[in-house]
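Heads up, one of the protein chains got dropped from this complex, but the rest are sitting where they should.
Chains: A, B and C, in written order; residue numbering restarts at 1 for each.
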Amino acid sequence: MELVVDQEVNIRFSEVDSMGVVWHGNHVKYFEDGREAFGKEYNLEYMDVYRKGFFMPIVSINCEYKKPIQYEQTVIVRTKYIPKKASKLIFEYTLISKETGETLAEGKTVQVFINHNRELQLVTPPFFEEWKSSHGIIHQ
Amino acid sequence: MELVVDQEVNIRFSEVDSMGVVWHGNHVKYFEDGREAFGKEYNLEYMDVYRKGFFMPIVSINCEYKKPIQYEQTVIVRTKYIPKKASKLIFEYTLISKETGETLAEGKTVQVFINHNRELQLVTPPFFEEWKSSHGIIHQ
Amino acid sequence: MELVVDQEVNIRFSEVDSMGVVWHGNHVKYFEDGREAFGKEYNLEYMDVYRKGFFMPIVSINCEYKKPIQYEQTVIVRTKYIPKKASKLIFEYTLISKETGETLAEGKTVQVFINHNRELQLVTPPFFEEWKSSHGIIHQ
Partner (left out) sequence: MELVVDQEVNIRFSEVDSMGVVWHGNHVKYFEDGREAFGKEYNLEYMDVYRKGFFMPIVSINCEYKKPIQYEQTVIVRTKYIPKKASKLIFEYTLISKETGETLAEGKTVQVFINHNRELQLVTPPFFEEWKSSHGIIHQ
């Protein structure tokens, strides 16, 4: 089963640069919007995880820019969970023009688990193993 | 004695909007740059205050925009401490063009003191009374 | 007739500071969200005005912070048009907790009209006079 959530993005006037398009650093915020929408849909919100005793800092991000984003466009961020055996949380993102269906950007983030003492969890925390099985994620 | 600090501001490309000038919300960041430069100069940094047991949240801000700020301009933020008897910390800011000396914007912030339990301090905390006297601030 | 629009605000994780509350500069973004929602509702969007030949830069802003905003709160920005005879556009904003109805912050912006040559319009542009009459704004 594929875990994926589509979320409309709120593009702010202040996010458009002097070239008249969304400044490239703002795509990172849209990815976060997508991750939060995913968390809301699948019970994996920042505060849920925090209460389980963990943070999930990002250790890697990338973004490929396909088309500039205009202020007046309506943009959808599609956030897809990528199952991994390792003690990591991986998402892939696609920014899509609602009007034309075109792909505007693609990206990926990798998150790890640390506890409240900031210690890296080399083994997947039990709460996340449970989350995975409750959503039918099975590693071959 | 007047307590005032001049600090050059780092204007980022991402802070310029599609009208080709610095987006108005970014002036708030420049005020903060000024406040930090002031804190560094006069031993009133965020972390100094934190270690004394307090935060100084902003409860009021205003900004009057006189001239648009262009990306290529060099901007100075002049931060001036405004002495008050009340348990408050007040700064006035002037954004100045380094090239022409023109005033680009003027603003003001009001901060209060809260302790780490988030309780408002109606009486000026002793550390801040000491800070004031060490800098020759006398209220008539 | 009162022109007012309520809009739910998207609070981003990245907008929360190390004190655990929304950083004070982000309220300016929420005001802009409110202004855009107002523009959408009452045909006064940035691009509408641009096509009429004008920009509406902000010349004054202020914000009074009543309560800190937490990441998990749902916040409504209420944007109210304040009628003026002068060649200005004035909005008042209230940030309201959706959960408790409490006022979290109050603010105000003043905008002026400039044409595409960046010339200040001391007389209200005709398109804005029309906008006012079409919305029943009568100055006594």
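Keep in mind that, in the parts below, a contact is a pair of C-beta atoms (placed from the backbone, for glycine too) under 8 Å apart; a residue touches a chain by one contact, two chains touch by 3 or more.
Bear in mind the structure is a predicted one, so any value in this text is a computation, not a measurement.
Taking the whole complex into account, chain B touches the unshown chain at residues 10, 12-14, 29, 32-33, 36, 46-47, 71-72. Residues of chain C that touch the chain left out of view are 13-14, 16-18, 20, 23, 25, 71. Touching residues on chain A toward the chain that is not drawn are 19, 21, 24-25, 28-29, 32, 55, 57-65, 68, 118.
Following the convention adopted for this analysis, only the chains that are shown with their structure count from here on.
Between chain A and chain C, the least number of touch steps comes to 1. If each chain is reduced to the average of its C-alpha atoms, the one that sits nearest the average of all protein C-alpha atoms is C.
Across the assembly, the mean Cα position most removed from that of chain A is the one of B. Of all residue numbers seen at the chain A-chain B contact, over half occur in both copies; the interface is built from largely matching residues. Here the spacing of chain A and chain C, counted between their Cα centres, is 30 Å.
With centres set at the average Cα position, the gap from chain B to chain C is 24 Å.
The distance from the centre of chain A to the centre of chain B, each centre being the mean of the chain's C-alpha atoms, comes to 35 Å.
Counting partner chains per residue, chain B has residues 25 touching two or more of them.
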